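A protein chain is absent from this complex, but the other protein chains hold their places.
For reference, chains read A, B, C, D and E in written order, and residue numbers begin at 1 within each chain.
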C-alpha cells in the first residue's frame, strides 16, 4: 500500500467526512419472497444483499452433525460490482471471506437447536467501494433476523484503517487503495464480542488499540441502523 | 447474418435443390449393442447418432419425482464434426439444445408410467453441416422407439429458413451461414403438435406463416423416413 | 528420444554407476500419524511419500462391490518436484499412473476380505529425477504393509532402459531424457509376478528379454531395502 | 394425497380455466413492473426489474479485448446469466446450468439478431482491440418469468449505459462517451393451458402450463423465438401467440422508453 | 447366489478353460473387424472401426498453434479419447476419467515412439506456428477391447487424412496436401486366464482375465507396452505374449493397408 494521494486535509477526508465518521447508511429487511429471510445494506457506494435459507436439511448427509446445525456462507461479487468486470464463479478471495463470515455469524445463532440442519447465508455484493465484507455481513445479519432464526444478538461490521499515519473509520475505495492498514471487524454490538477480525498492513499494538476502538464505535452505529430497519419491518408487519 | 453469396438462382439452390426440397436422408435403427435403443440419422452432410438408456433409476435420489419419470438429453458435437476442432466437453450451445430437446421429446413419452425413473437420451453429432439439432432429434426419436419406450408418436424435426428474402426448407451449411432466418422445429407428425421451436433472424408474421408451413411439410417427410427405418428393423427382427 | 549426450563411457554411467547398478536407496516406514499406514522411498534424487487409509467404507455407495473391496490410487507430483513448477491438480499422466498403480497393487492385497470397502493409497512425489512411478509404488507398498493390510507379498518396482544401445538398470533424469527406451516394472519379488509393465521407445524381443532381466534383478534389490525398513519399524515397535 | 405445491397448482389451474388467475390478474395481464436504473454504481449501465415478486438485476460493463477472427473490426457482445442459490431454495451453487444457459442465450439472440447494438462502431484497432460489452443478468428472487424480466432489464441497462474512454491501453471509466442502441427488442412469454393463453406466468403457473413460447419483438419485427416446457403447439396457435406477444411488447415498450 | 453377470462370466471362464470361447472363436482369434473411412465428413481423415460389437470412431483434424518450447520446429500430436455415457450404461458424463485417459495415452505413445508422423515437416514458422494434428477417439459402443479398436482406427484415420493448406493466417480446408505417415503401429491386447492366452477380449472376458497386456508393434519393432488389470505375469510369459502379439498385428496390418 502506497500513499500517492492526499487523503486527509485539515482533519477532513476526501469525501468531507471526519476521522470517526461512517459513510451514510441504508438498510432494508425482507426484500425477497423466496428466501426465508433477506436484507439489504449500503454504506456509501458499497452495497450488498443477503438471503437466508433454513434451517433445512443438510446434503450430502454424511456432512450432517448429530448434535448441532451448521451455518454456511457464500460471499460473491456480482460481475458488474467492480471496475473491471469480474468473471462469474468462486474466487479465492470469496472463499476466504465465506469462511470468516461463517465464523462471524455462527457464534450468534443457537445452532444447537438444529441438529443435522444447515442455515445457508448467501451474500451478493452489488457494488464494491471498499468494506464489502462488512456491508455483506450487515445485510446477512438482518436477513438472519428476518428469517426468524433464534439469535443471541446482531452482528454489526465495519472497518477501521490507517491513512497518512492516522487511524480512521470506515475506509472508502480510494482510502482503501492508497491507505496503510485495513482492519475489518464484526461484532456483537451488545456484548462487545468481536467475531470477525482481519488485518492487512503494518502496525503496532498502540495503533491497533486506537483502530480497534474506532471500529468498535463504528459497529455500534451500524447496529443502530440495523435495529431501525428491523423495527420498521416489525411495525409494518403489525 | 449477411448475404454475400448467391444462394438462389432461378429457383434452384446451391446444391440444386428446389425451395421445398429436403436434403437426402438416411436412417437406421438399432445400431448399438449396449444401449437400450439407438438410431442413426443423416440429412445431407449432417449426421448424428443417438442412444437411449432407461427407464432406469435416477441418481441422485433427491432429484426423483414421485409421480412421473423424467427424460434427460445430452447433445454433443464430436470434436471432429466441425471445421475447427471443437474442444471436448459441454458448451453453452450444447446445454441449451439439450434442454429444448428434453422439451421436444418429453411430450411424446408416457413419463407418468415411470415414477422416479429417468430415460437418458444421448445424441452425438458426427458431422455438422447445419440442422444438427434436428438431425440429432430425428435419431433420438427412433432410438426411443427402438428402446421400446411407450410413446404417443414420433418426433420429426427439420428447419425452415430464409435466404435472399425467400423462405426455403432445410438449410445446409452455406445457406445457414449466409442466410437471414433459421427456424428449426420438431413436431409430432401425426398430431401436428410442434414441440420444439426456435428462431433467429428478423422476420414478420406472414413470413413465419410461410416458413412454418414449409417446416411442417418437411417434418412429415422426415417422419416417413423414420417410419421406414423402424419398419425395416421390425421386419428384420421377425 | 535423441542421443546428444555421452551417457556411457567405459561401461560407466554419468553418475559413475555400472550398467546393473541401482541408485542409492533409502526407505522409511510409518512416517505419518493420521494415515493408517505410510512410507517414504528414495532412489537417487527421486523421492516419494505414500499414505494408506482403510479398509474403509467406499462412497458413493453405488460404487461398492458386494464381494470384494477395491484399492484406489492417487499419484501426484507436488508442484515443486519438477524443473518448471507443475500446476496443482490432476494431470493426464497422473491419472494414467494412478490406474496402472491400482493394477500393480491390487493383486497382492486380499481384497476379497473387505467386501464393499476401499483401500485408498495416496502417493506424492517430492522430487522427480526419473523413475517416479516406481519410487512412489515402493513407498506405497511399505505403507500398505504398515497399515496392516493383509498382503500376499511386497510390490517392488524399478525401471530398466536403453541408453546408447545398451540395456541398463534404473535410469536417472538425464538418462531418461536422452535415452532410447524406458521400461518401468513392478513385481512381487518373491513370486516373480510382474504386476506393472509399461514401455516407451523402440525395441525388439531379444532386447526386451535382456532389459526385463535387469529390471527383475533391480526389483529384488529394492525388495531387500523395503524389507529392511519394515523390519526396523517392527523392531522399534517391540 | 396432494402436498401444498400440488394444491396450489390445482387452484391456479382451476382459476385459469375459469378465465381468471389466483392473484386477480386477467389472463393477458402482466404483473406489476418496476424498473430502477443506476442501481449498480460500478456498472456503466444497470437496471433492476421487479416483475411481481421476481427480481432481476442487470449490469453492463465495457472492457477491451481481442475481436473474433471472423469479425476483426467489430465489438463483442457477451450475455451471461446467473441463477444463484439466493434466488430459489431449489438452486445450487456452481457453473450455469441448463436454465441459466437458456436464459442468457435467448436474451443474447434477442439483442444480436436485430442488431440492437452498434458493434461495427466498437472497433479500437482492427484485428487487435475492440470493445467488449458484457451484459450480466443476476437473478435475485425467482417467482417466474425470468425471461421477460431479464430481457427488459438487459435492454434498459444498455439504454442507460455510457461507453468509457480509452487511452494509452487504459479504460477510462470517468470519461463518458455516448453509446446508442438502435433497436429495442422486448420479450413476451405466452403460456398455454388447454385452450387458454396466459401472459407473464408466475412460478406456479410455469409448472402447470402445457408449454410456453418466448417471443421477442422489436418495434416491427419478430427477432427470436423459443418454445419452452414439454407441450406442443399447433401452427395456427403459434401465429396467434406471435400476434398476442406483439401487442404486449408494444405495451412494455412504453415503460422502457 | 450369482447374478446374471456372474453366470455369464462363469460360462465364459469355463469355455476358455476348455480352449474355446462363448462366441465360438478360437482363443487366438479376433472378432469380426470392419473398418469404414470417410465417415466424419468435416474431419480431414476419419475411420470407424467395428470390432465385434465394439464401435469406435476416430477423427483427425488439423489446426495451427504454437509449438512446444522444447521443439520449436516440430508439429504437435494430440490424442484424446472420450468414453461418453452413450457407450455403456456404466459411463457417466464428465471429463475423461482414468480409463479414457489410459486409452488415449497408450494410443498416443504407440504413434509417438515409432515416429509414425512426420512432425518435423509440420513447422510453418519456427517457434511461432506449427501444425497440430488432433486425433479424437470417440467410443460409440463398448463391448470390450477398445484399445485395439482405437489403435486401428487412429492409424487408419491418419493414413486417410490429408493436410489442409495454410495462407494468410487461415487454414484452407479445400486445399488437400499430401500427408504421409511413416510407420503403422498396431496394438494387440493379450489376456491371460490360468495358463491360457486369449486375443481380443470382449467385455465379459475383460472382467475375468487375470491380467492383460496391450502390445504395440510396427512392422519390425515393439514400440509400446501396457500391462492392464490386476494380475501378474512372469517374465517368460511376457516374452511369449510379445511374440503372439507380433503375429496377430501382422495379420491386422493387412486389413489396414
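Just so we're on the same page, a residue touches a chain if its C-beta (ideal position, glycine included) is under 8 Å from a C-beta of that chain, and two chains touch if they have at least 3 such contacts.
Bear in mind that the values here come from a model prediction, so they are computed numbers and not experimental data.
Visitor: Who does the absent chain touch among those shown?
Guide: A, C
Visitor: Which listed residue (C:84, C:206 or C:236) would be found touching the missing chain in the intact complex?
Guide: That would be C:84, which touches the missing chain.
Visitor: Which residue, A:107, A:141 or A:156, contacts the hidden chain when the whole complex is considered?
Guide: A:107
Visitor: Touching the absent chain in the whole complex: find that residue among A:14, A:82, A:151 or A:199.
Guide: Of the listed residues, the one touching the omitted chain is A:199.
Visitor: Identify the residue among C:127, C:166, C:191 or C:233 that touches the chain left out of the display.
Guide: C:127
Visitor: Please output the residues of chain A touching the missing chain, sorted low to high.
Guide: Interface with the chain not displayed, on the chain A side: 92-93, 95-96, 98-100, 102-103, 106-107, 183, 187-188, 191-205, 208-209, 212-213, 216.
Visitor: Mind listing the chain C residues that contact the chain we can't see here?
Guide: Counting over the whole complex, chain C touches the hidden chain at residues 31-35, 45, 47, 49, 51, 53, 56, 74, 76, 78-85, 88-90, 120, 122, 124, 126-129.
Here is the rule we go by: only the chains that are shown with their structure count from here on.
Visitor: Please check whether dropping chain B from consideration leaves the other chains as one piece, and if not, give the groups.
Guide: A, D | C, E
Visitor: Which chains lie in contact with each of chain A and chain D?
Guide: none
Visitor: Just give me the whole-number Å value for how far the CA centre of chain A lies from that of chain B.
Guide: 51
Visitor: Just give me the whole-number Å value for how far the CA centre of chain D lies from that of chain E.
Guide: 47
Visitor: Quick check: what residues of chain C touch more than one other chain, meaning two or more?
Guide: none
Visitor: I need the residues of chain D touching at least two other chains; which ones are they?
Guide: In chain D, the residues touching two or more other chains are 96.
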